[in-house]
Structure formats: C-alpha cells, structure tokens
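Each remark here refers to the structure printed beneath this line.
One protein chain is absent from this view; the other protein chains keep their places.
The block that comes next holds subunit A.
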Amino acid sequence: MPVQCSNCVQRRAVLKRPKTGHSLCKDCFFWAFEEEIHQTIVSAGLFNRGETVAIGASGGKDSTVLAHVMKVLNERYDYDLNLLLLSVDEGITGYRDDSLETVKRNQQQYELPLKIVSYEELYGWTMDAIVKKVGLKNNCTFCGVFRRQALDRGAMMLKVDKICTGHNADDVAETVLMNVLRGDIARLRRCTSISTASDGEGAIPRCKPLKYAYEKEIVLYAYFKKLDYFSTECIYSPNAYRGHARAFLKDLESIRPSSIIDVIHSGETLSIKEGVKMPVQGTCSRCGYISSQALCKSCVLLEGLNRGLPKLGIGKHHRLHGKILAQEPLTEQEEKKLKAVDF
C-alpha cells in the first residue's frame, strides 16, 4: 500500500526524511528544507538588507545546494542581497580542477558572478607540491589554514560584506567531537557559533546558513532537484583524524538520528570555567592578518615550506616565532626535528 505524504496527504510519499523520519512527497520536502534554512537565517539575523554576500563555492554538494537555496530564498523572501560565488583553487590535480569546472557551470546556471583565487598566486605553493614535501599526514592542516585566508583575501578583493559557507550539521557535530577528543578548549567554545565575531577591523564575518541541515538531506535535495555537483572525496583525506570523528558520528546517527542535533546542542550549551587560558585575538606582525600569536599560522607554515622545514607549523612552536621574525637561522637540533620524516 503506497504511503501518503504526512504533510499534504494528497500526494504519494517519495522519501523518508532522515532528520525526523516523516514520509514526504517531493514538493513538501523541498518546502520543509528551504523553510528551515529560512528560519535559521531569520532567527540568527545573519544578513542585513542591501549587503553583498560571497558564497564559498567548491563545486561540491554543500556549496551547490547553498548557492541554489540562497538564490531561491533571496527572491522568495526578498532579502535584497547581492550574491556572488567565490571559489578557491588548491591545486590538487584530479580533484580540484574537475570541481572548478562544476563551479563554472554553476555560475552560468545560477547567473551569479564568479571569482577564483588560487594557492599558486597567493602563496606560491600548490597542494600537490605541499604534500610532496610534508607527506600524507598533517597535510589537511596546510590546506585548511591556507583556504581560510584565501577565502578572506578573495572576499576583500571583491569588497563583500559577508561570506557564507556550506558547513552542514554533520560538519559542525564532527568538529565538536573532534575538539573534545583533541582537548582544544578554545575552538570548542567557538565552533558552534553560526557566525564568526566581526571585530570591525577588516575581518569579514563568515556564517553557516546550513548549520542545522543534515548532510543526508542535502544530498536528497540535490538529487531530487537534479542539481549539478561534483561528488568525489579529496584524494588526501583518508588519513585525517577527522575520519575517526566522522565514523563515530555516522554510527551514532544510525542508532539515533537526532544525535547530530543533540551533539550540536551539547556544544552550544557547554560552559568553560573561568581562569582557563584562552587565546587573545591580535594581528600577525608580518602579513597583518588576524592571529592569536605573534605570527599567524599561515605565515609560519609558509616559512616552514620555504625553508625546507615542513614540520614547522605542526605541533608547538611558539618559541621559534621570535627567531623566524628576526630571520635568524635555527640551530641544527631544531632543524632536525622539523625536517620531513624519511620513509
């Protein structure tokens, strides 16, 4: 006996919603999905009228769905936003060049202007070259740090007011779990906020409109709307620590589907004792980007790459900041620790 949609009861149900288990027809599902994102945006006050917003587009399912939904909601509810696509080219052959083609197609499909920034032009290093130097572990650190800065610099070039990224509920929950497992208290406190703090000093705020949308629902939405997206995993990702947190979260979801939102809720309601040491926000003395140390992480990483000491950015290295700034050579013992591990 065919199941009827639990919302409109008229049409046949075509899917079961991962978040709630309701059986819905296509149109009701689209409406529910888009409406929840609209509520997220409105209740958190993410955007103001007349702002220019850059959508971080990688060509993957999250950013494609984000671009599509933002365009739809912008028209439907008259947000009066000026939308554009911003993409980052990390220089990973076989992965990024294909996904960039997808982004270019998206630009034509959604009729939004596109800007691409690449690691090559910003830092002089592609991810392939970095992995050759660093090895197969710890390279996600380089990619992530460089990409944040690349997004910010691209946004500054375009003179936008806000950036929005396609981080979904699964991403935020994984981040909470990962930060607990690694003991990173400072990040644990910040990672559940839907928008980064805007200091008014040049740092462009970033927000996550898809924060409460399940990854499975994003896939279903993209599939039923027949959106064009690129669906391969990054070739360097299998060895990342995040993989453990992700496997755990997927198992949790199979036991109890509401666990993902429960983890996010726990992360939001955590409170840290006073007196625990927290990093203070300042600026990097070399490039002027925001940083909590004397040198920002990407300057440290770049310095390490350029000097042939790829482990300079990994692990604790505060004592070496002074030396790097003063352009002094490091002692032999320090150099030995920082060189790449030979296989």
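FYI, a contact is a pair of C-beta atoms (placed from the backbone, for glycine too) under 8 Å apart; a residue touches a chain by one contact, two chains touch by 3 or more; residues count from 1.
Here is the rule we go by: contacts and distances are computed from a predicted model.
The listed choices are "Phospholipid-transporting ATPase", "Cytoplasmic tRNA 2-thiolation protein 2", "Integrator complex subunit 4" or "Tetraspanin"; the UniProt protein name belonging to the chain that is not shown reads "Cytoplasmic tRNA 2-thiolation protein 2".
Within the whole complex, the absent chain has one touching residue among A:A54, A:I194 or A:A213, and that is A:I194. Among the residues A:Q10, A:Q108 or A:T269, only A:T269 touches the chain that is left out of the figure. Only one residue from A:V180, A:V219 or A:I290 touches the chain missing from this view: A:V180. On the side of subunit A, the interface with the absent chain consists of residues 40, 43-45, 138, 176-177, 180-190, 192-198, 205, 211, 241, 244, 248, 251-252, 254-256, 259, 261-263, 265-274, 276, 278, 311, 314-316, 337, 341, using the contact rule stated above.
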